[in-house]
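One protein chain omitted, others in place.
A, B and C are the chain letters, set down in written order, and residue numbers restart from 1 in every chain.
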């Protein structure tokens, strides 16, 4: 399964890909396009990636999660292009013998994805303006986020 | 949607029921029948409920999660009867504007379900024996677990 | 007085029935129900110290009043999920 896609994310297929008789717990996280940010209204988001590096970083992240939680299965997918309200931008699926590890690995994966994987979103606000979303004050390379 | 079922849990329908344009995050938790517990091998689990009270407790739990995390949508479902390896016994779906709340509410719901909702599982071990799973040393009523 | 008690899971298996009738003193409380169950259903004795009691589908403590007009259920610590 490609980790970057321009199609709708089939999260059911992602969940099924991590399920196992050795797992007692599955955690799925979905990021979806939210309408309101404070008082501002979003019409759509555009996602762009540095595709070669993003695919490599997603694979590394999955490997790191399996190293930290050896019994887990993990799978991640990020969508690119124009997304309407409510659509799924990212999906993270984890299975594990016990639920603590499944939750911890799921949080680790989405938290780390958001600071290390070269993908950017652009807001299309209801007032007709567009704006790249860039966290500020982040001049250190995020490569060492999990070391 | 009934919160107790003897049919397979359609977790995709559960996820869709909590998705919203006001949510930026969805967390789904699935409990599945795990084969190995230490060195022992499970063939199947039987789940039994005190149905009237279990349904009421699940509804209370959902209401408590919405009280603690006001912007969340939550939905829970528990399966009863005979479950084979890998099958889904319980599903918890949460959506929220931000992922921290979605993860926290999801953990609260499954953690609290496991100690307050009157449902029991019986192991069918590979050696032919059966055994009710009952946490020991729990003589206090769990009703106050979230107060 | 005489009340009906629903039993679940291992409590039901040990008693051999999913409903039992228990003879209780007047104005009985959950603590009296525990004692009566242990006396009238010897098979339940190993479980009685850990038995949970629900009165009207709410968890009850030893001081909760029990009577014939509200549903009473006894069961072991729960293990769903």
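The definition used in the following text is that a contact is a pair of C-beta atoms (placed from the backbone, for glycine too) under 8 Å apart; a residue touches a chain by one contact, two chains touch by 3 or more.
This one's a predicted model, so the numbers in the text were calculated from it and none came from an experiment.
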{"item": "Neighbouring shown chains of the undisplayed chain, as defined at the top", "value": "A"}
{"item": "Positions on chain A contacted by the hidden chain, ascending", "value": "31, 47-50, 52-54, 56, 78, 89-90, 110, 113-122, 132-139, 141-144"}
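One rule holds in what follows: only the chains that are shown with their structure count from here on.
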{"item": "Interchain centroid distance [CA atoms averaged], chain A/chain B, Å", "value": "25"}
{"item": "Inter-chain centre distance, chain A versus chain C - centres from mean C-alpha coordinates, in Å", "value": "49"}
{"item": "Junction residues of chain C, two or more chains touched", "value": "none"}
{"item": "Where chain B touches two or more other chains, by residue", "value": "31, 110"}
